[in-house]
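A single protein chain has been omitted; all remaining protein chains appear in their positions.
Order as written gives the chain letters A and B; numbering starts at 1 within each chain.
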Amino acid sequence: MGRTLPSATQIVLDELDELRSFYDALRRSDQLILDKFFEDVLQHRAAIANATNLLPIEVMPFVMLLEAYKKNDRAFGQLHAEMQGLARAIETFASKR
Amino acid sequence: MKEYTGWLFDLYAHPEKGLVVWLVGEDGRPYRFHQDFEITFYVGGPVPRLRELWTFLRTREKVKLVRTTREDLFDGPQDLMEVRVPGPFKYQRLFKQTRECFPDLIYYDVDIPLSLRFMAARNVFLMAHCKVAAQPDGNLIDITALDVPEELDPQLPQLRKLALSPDREPSSKTPPRYLLAKYGGFSVRAPLDKPRELLALLNGILSAYDPDVIQTRFGDTWLFPLLEELSRQTGTPFHPNRDQSVPVLRRGEVTFFNYGRAHYRGPQVHLRGRWHIDVENCMTYGAYGLLGAIEQTRITGVPLQEMARRSPGAGVAAMQSLTALRRKVLIPYQHQKGEIRKTYAQLVRADRGGLILQPPIGIFANVAVLDFTSMMASIMIEFNVSPETVGAEDEAAFEIPELGIKIGSQPGLMPQTLKPMRDKRLAIKRLLKSLDKKDPRYRSCRHRYKPVMDGLKWLTVVAYGRLGFANSTFGRINAHEVVSYLSRKVILQAKAIAEDRGFTVLHLYVDSLFVSRPDASAEDFQTLADEIERETHLPIELQKIYPWFAFLGTRDNPNISVANRFYALSADGEHKIRGIALRRSDTPRFVANTQTQILNILAKEPDPARLAGLLPEALAVAREQLSLLKKREVPLEELVVSQTLSRELSEYSHFSAVASAARQLQLRGKSPRMGQRIRFIYTGPGTAHAWDLPVAPDPRTVDLTRYREMILRAVYEVLHPLGMTEKMLRDWLFGGASYVMSVGELGSSDPTKLALPLFNDIKYLHVDSL
Partner (left out) sequence: MGTLANISSDRLGLAARSRRLVLLETAGREGEAITELVAELALRGPLYVIAGGEWLPAYSLSRSIRRRTVQVKESLARVRLARPFTCYQLQDLLAQTRPESEPVLILDFLHHFYNPDIDLPVRRRTFQQCCGHLQRLSFSRPTLVFAEKLNTEEYGQFFPPLASIADGVFIVEGEIPREPSQLTYF
């Protein structure tokens, strides 16, 4: 934390605040998704503040993409593992019949 | 002439003797010497005004006036008038008159403690082992230091200690009845309602035992004022000074802000020829005790009674001044250098502190903590960062293009000041680390060196803040920003090195890295530390390896992590815990104990995948504690909350619990001040009963709901990384729900699986078993 500029948390919160009018005009179901995005952004607030050559709003979409990619990757991985498990279970069942 | 060998124990100005110096001899006896001592200061300004000053000073006191040139740290050689005054008392009077008559002139070397002046002039330091030559009347001829402050294992005197403490705190419901005195293997309990006998006893101890140190509890704020009053009432003299020709030195109470928090320091009583330490009125003394305080005094030059009570920042300021005096650099008075101006982009890049990267939330296996040793001090030393070197434009200057600034190559004041201290701390750390904990010498070494290390640690920590501190004589914000910038670069470099070697960097906190690799051994982590030190040229240490590490979310949102909120448990009991209830100073003991008990249960399990299996045992503890609370079987003192009054009572527009408790004390004749800690028990929404009132609160008025919620929060804090939600916990603890799910179905501690709780509903396929 420096001396004059806001903290990393405050910088990000101020930017999110700039999105308020956009947020208010969305459906509730969309707002809930945006809430998740904002959580992801806050999770990376130190890295956002570290990118001093860019405005925070320019970095935030990268954070959202990063987290979305990670979640998708995990979901695909888990789905794949579950399907393999199903396949094995079916094989076992079939061989016992 | 006679020679003495001992330790430079105390020194102060004397109205007749000039300067008085005390030595504690190698024979254990105290020796007093005196010496005439000139005080020198410098004045700059327009020549006609200096001529007028010359005329003014020539008629006063026996001053010596010389035209001279001295070095200003930033502005180079200055033509000045040097004024030498015979004696500290004359100097104070003379300077006051001079300043009033010539307020437009520039003054240097004015506001310097006498101890520092003496040390710079005689090339000695407080608590130095030294040789003194003196005349029979005590006139000091010569003093020579026989060791150096950086000495790793200095020979120290065996000081005679007298400990005085009341049988209970003076602010308790019932006032203290006895004074407990411990000295030389004896222990005495003296009743306070027999003042003549009490004073006679204390005078006897002072005379016969002649302690070098009087360590008290509440000596500053209660005991010495009380003894003085009793002495007046009874007509029995009481002189705690060794030097009875001068009175004790008193300082008034003070409230101040430090790092955004209010602090209160009570009035002080300093003795002459003897030390008085009131452990209840010290800032950081409790962290390192007398050995650590002696170390700080040796290094900083601040007399021990001062150093024990003041913030470490005062120590660093003294060190800077001492270095400046020894280098014959001017110390400005009421004059500071402003910031080197910068562009907007440079400000945004520069105005940052150390780097913090939030950890992911969850539990992670095999985590090591690596710490840069005295990182900021090391950066100042390695890169020669000092208020006067930052912005210097010499040919060999080191450029930082991102900040648009250069660091000059002339040896900086701050690095010169810090290097001996940093090196000593590093040497001690490495010595302790080299010893096997099972080595019989380890305990005695640790006992000997840990207070020294802790005393030095506080000084190195505040040196960085001092660079940019507004009240710092030599501070300049640009220097502070350069250190912050370099610390960010260094920690990112360390992170890259760790990641190149297959480690996951979980968390960065300014000078610490938290890294993990499932297959890494202790040697692997040490190799990583060695590599980082080689590449960055800054000392780093492998602090500890933990079988698992839990990183927590914020109190308001468990999905957003926060720095410095974690726990890591070790089988040897050396846990690393930050930011949870038991570490917070306002947590009642009952709540802290509950959390500790649960953590002790979790500490038994080194495999994080099996932690969920300990939930039944942990919840049983929580239920038992709640049951004790409900039955009102918890001793009231374990429910006491202690909070700091953040402003003066008159400034509160809405009374919080702490303010209500303070107000109750005020109505009883006490004077609670901003920065003081107030103890109370919650007795209802927004209401509290001050703990230090004469009458204890009625146990039936205790706000059980409030304390129940505190228990819930404390338990949730430590269990939520295991997959526990607040709703689940509430149902189990308050809703009477049973723990019906079998182990493994609660939720995995694997954060990737926590991300998709949907799959946990599929009972026929256990994801964990694949």
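Quick note on the criterion: a residue touches a chain if its C-beta (ideal position, glycine included) is under 8 Å from a C-beta of that chain, and two chains touch if they have at least 3 such contacts.
Predicted model only: the values in this text are computed from it and were never measured.
Participant: List the shown chains that the missing chain touches in the full complex.
Facilitator: If we consider the entire complex, the absent chain touches A, B.
Participant: Which residue, B:L180, B:L347 or B:A609, contacts the hidden chain when the whole complex is considered?
Facilitator: Candidates B:L180, B:L347 or B:A609; residue touching the omitted chain: B:L347.
Participant: Using the document's definition of touch, tell me which of B:D142, B:E229 or B:E339 contacts the absent chain.
Facilitator: Checking the options B:D142, B:E229 or B:E339, the one contacting the hidden chain is B:E339.
Participant: Need a quick check: the contact residues on subunit B for the chain that isn't drawn.
Facilitator: Residues 103-104, 334-345, 347-348, 468, 470-471, 477, 556 of subunit B touch the chain that is not shown.
Participant: Determine and list the subunit A residues touching the chain excluded from the picture.
Facilitator: The missing chain touches subunit A at positions 3-6, 9-11, 13-18, 20, 23, 38, 55-56.
Note that only the chains that are shown with their structure count from here on.
Participant: So how far apart, in whole Å, are subunit A and subunit B when each is placed at the average of its C-alpha atoms?
Facilitator: Distance between chain centres, rounded to whole Å: 40 Å.
Participant: Using the touch definition up top, name the residues of subunit B that touch subunit A in the complex.
Facilitator: Per the touch definition, subunit B meets subunit A at residues 345, 347-353, 355-358, 468, 477, 480-481, 484, 488, 557, 559-561, 563, 752-753, 755-756, 759, 762, 765, 767, 770.
Participant: Spell out the residues on subunit A that touch subunit B in their complex, using ranges where they run on.
Facilitator: 1-5, 8, 39, 42-47, 49-50, 52-53, 71, 74-75, 77-78, 81-82, 84-86, 89
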